[in-house]
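My questions all concern the structure below.
Every protein chain of the complex appears in place save one, which is left out.
Which chain is which? They are A and B, in the order written, and residues in each are numbered from 1.
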Amino acid sequence: MYDAKLDFLRELGNIGTGHATTALSQMLQGKLFQLVVPDARMLPFEEAADFIGGLEQVVAGIFVAVSGDVSGHMAFILPIDSAMTLVRLLTSGQNEELDEMALSALQEMGNIMITSYLNALASMTDMVFAPSVPGIAIDMAGAVWQSVLAGAQAADEVTIIRTDFYADGSAIEGHIIFLPDEEDFVKIARVMGLEDM
Amino acid sequence: MPKKVLITDDTAFMRMTLKNVIEKNGFEVVGEAGDGEEAIAKYKELQPDLVTMDITMPKMDGITAIKEIMKIDPNAKIVVCSAMGQKPMVIEALNAGAKDFLVKPFDAERVVEALRKAAP
Partner (left out) sequence: MEELFVNMGQIRSLKSTGVLTTVGLGSCVGVTLYDSVAKVGVMGHIFLPTSRGSNGSTITSPGKYADTGIPALIEQAVKLGAQKRRLVAKIAGGANLFPNLNLNSVSIGEQNIAAVIKNLSNHNIPIVGKDVAGNHGRKMRFFVETGRVCVTAIGKEPIEI
């Protein structure tokens, strides 16, 4: 049963991230992105902290609360170098540094990707996954990830679906993370015809 | 006379992007709003020919803003530009009176085409 649940979560991650990177690709004149097979886990709190790795690395993190038929939280985290590359591409080289417009571009890009991910899940399940206005932080990965977990109130066991993606020859990589609330995950599974999850 | 457009989006980057596209194609951007409340206030003040409207915004969301603007002016021409593309929201926006619904990311031609169609 456990494996079936994780497989299902991975599939959700795959579909969601597929749409998110397609959206990103469209924003970047068709640049191609590869997805790494999603990692889905149900982790005890003590292990969740290490999940993101590279705790002192500087990252850009875009964070969103999800409500509607399904609730939970989503985060899009990318190393600062990837973030700067994206900003340059999105603004056609106009922005070389992380000023207000650059942060706005990053926030919007994160928003579009996260919403595309949720749109895909919504379309698949016929349920509503509505994102909140996003928040953005540029900080150490550990602090960003910890704030995401606190925002998601993940104090005991946390369900994490993480998909990594990268673009060949362009040093853009990132993680898209979905933290569904437990009860709602069961709802999704049932809608998909998967009982006993 | 170029048609006057009010742009509504909570991100400065998207407002800038839309403004560039819209102005390059023969329209005049007469104002920008960062949330639904501001959109209503600016609509009353500027009386634009067209409005682009985001959905997910702080203070007041786009669908509520559409409803309020349609109350003020039943002939308002509002085109939604949002990342949110889920069926219930699209239907709600169109029922509230939006003329078209574009899901981000969209390309320039699509936006221009939608604006021209809404206010020929």
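We adopt the following convention: contacts are C-beta pairs under 8 Å (C-beta built on N, C-alpha and C of every residue); 3 or more make two chains touch, one makes a residue touch a chain.
Just so it is clear, the model here is predicted, and its values are computed rather than measured.
The chain we do not see here touches A in the full complex.
Touching the missing chain, out of A:Trp145, A:Phe165 or A:Phe185, is residue A:Trp145. Residues of chain A in touch with the missing chain: 45-46, 48-50, 55-56, 58, 61, 63, 65, 132-147, 149-151, 153, 155-156.
Heads up, the rule we're going with is that only the chains that are shown with their structure count from here on.
Chain contact summary for the complex, chain B toward chain A: residues 10-14, 16, 56-58, 83-89, 103-105, 107.
Considering their complex, residues 23, 26-27, 90-91, 100-101, 104-105, 107-108, 111-112, 115-116, 118-119, 122-123, 128-133 of chain A touch chain B.
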